[in-house]
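Please read the structure below before turning to the comments.
All protein chains but one are shown in place.
Up next, chain A:
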Amino acid sequence: MNSRNNGAQEQDFLLAVALNAMIPLANERTLQAAYYILRGRKANQTLQDVHLYSLYPYYRLFPQLSKENWDKIVSNLLQRKLIVEIEGAGGGRKPTFAVTATGLHFAREQFGMYQMHLWLAPFNQSSLTYNTELFWQRLHLLVQTISQMAAASMNFIPVVSDRRIQQWVKMQVGDSRVRSGWKNHLADELYALWAPFPAQVQRLMVAQLSGAAQTGKTLGQLAMQQGESKFYLHVLFRFGLVSSIQRLHQEKEQFPYLHALVQIHDPENGDPRLSESASRTYALIKRGYQKDKIAKLRGIKVSTVEDHLVEMALRCREWDCSDYLHANQAAEIVSASEKLGTSRLRMIKDHLGKDVSYLQIRLALAQRQGESAP
């Protein structure tokens, strides 16, 4: 397709999207109201409008849309007589606009041409709460990491530089069991997730991802390659993201691994590597509490808290347990266990005497086990 043509086509598409967002707002809101919705402004008025007029698909549809660009769209709509301005009447009424018959026709025709009813269908009140960016960044980095692992070349530069996302992925692949799960199931689950989507969307999702054998393409590059408008591909991409997240929420059981992508843990409260109770203990430890205090605070037995500490020593390598176990004690315990050829606590304790506690032995052994896990 000719690129010059593409420009006009792109402009028409943008006009149609703007117009369809504006139709419910006609005679009631100003010319700017739709702009705030498309940009995703967080102001109360804007969110109220989204709910009131069910404009869910349009909220944050084009977060990058500049005011300049918007003004161009509006003046285009006016010039082509798709809308007309209505001046503010007396009594403090704000200026508004009306959509002409030509406008309604244009909006309907363009939307039909681009099958927009299909692409906007998954958006509703709950999709408003999805964090599509987080989902995509996690998926992107996870796919890249697993792909590089499969190719046995870990010398790669992550596409996502956000530290939190990197930590999340690191956590996913840190545990050897979970890691091999991802390796075995990621492709299958992605296939199951995306197979029902239209081919154009599937292609869009896959082509943007990076791995050992491919470098991801930007949306702009794909638009160029396919001779499509970049804005149109963006709409398709958003359809792909929201539909993916929706399925992962609704069909949890089908996606035991991918489901983690839409789980949002506050690192202070929940740590997916630990049991719920242990992760609460870990959060308190991070705030500097000692085990006896934690038991009191949480109203649980000290021995339970100690169980949590052992769980942490096993699963959370970054935990510095020196408050409970010194490095040289740990070495002593490990070497005793190796010498005796046993992991039985009683035998190790008998060998080392009263200077080491059972907790310390358990911590040292758990730590060793955690470290030797591939």
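Things worth noting here:
Keep this in mind: contacts are C-beta pairs under 8 Å (C-beta built on N, C-alpha and C of every residue); 3 or more make two chains touch, one makes a residue touch a chain; residues count from 1.
What we mean here is this: contacts and distances are computed from a predicted model.
Selecting from "Ubiquinone biosynthesis accessory factor UbiJ", "Electron transfer flavoprotein subunit alpha", "ATP-dependent DNA helicase RecQ" or "Xanthine dehydrogenase family protein subunit M", the unshown chain of this assembly corresponds to "ATP-dependent DNA helicase RecQ" (UniProt protein name). Interface note: of A:Met22, A:Met116, A:Ile146 or A:Ala336, the residue touching the hidden chain in the full complex is A:Ile146. Of the options A:Thr100, A:Thr132 or A:Gln226, the residue whose C-beta touches the omitted chain is A:Gln226. Per the touch definition above, the residue from A:Thr218, A:Ser275, A:Ser303 or A:Ser335 contacting the chain not shown is A:Thr218.
When you scan A:Gln32, A:Thr102, A:Ser126 or A:Ser161 for touch with the missing chain, the hit is A:Ser161. Where chain A meets the chain that is not shown, the touching residues are 3-4, 137, 140, 143, 146-147, 150-151, 154-161, 163, 186-187, 190-191, 194-195, 199, 202-203, 206, 209-218, 220-221, 224-226, 320.
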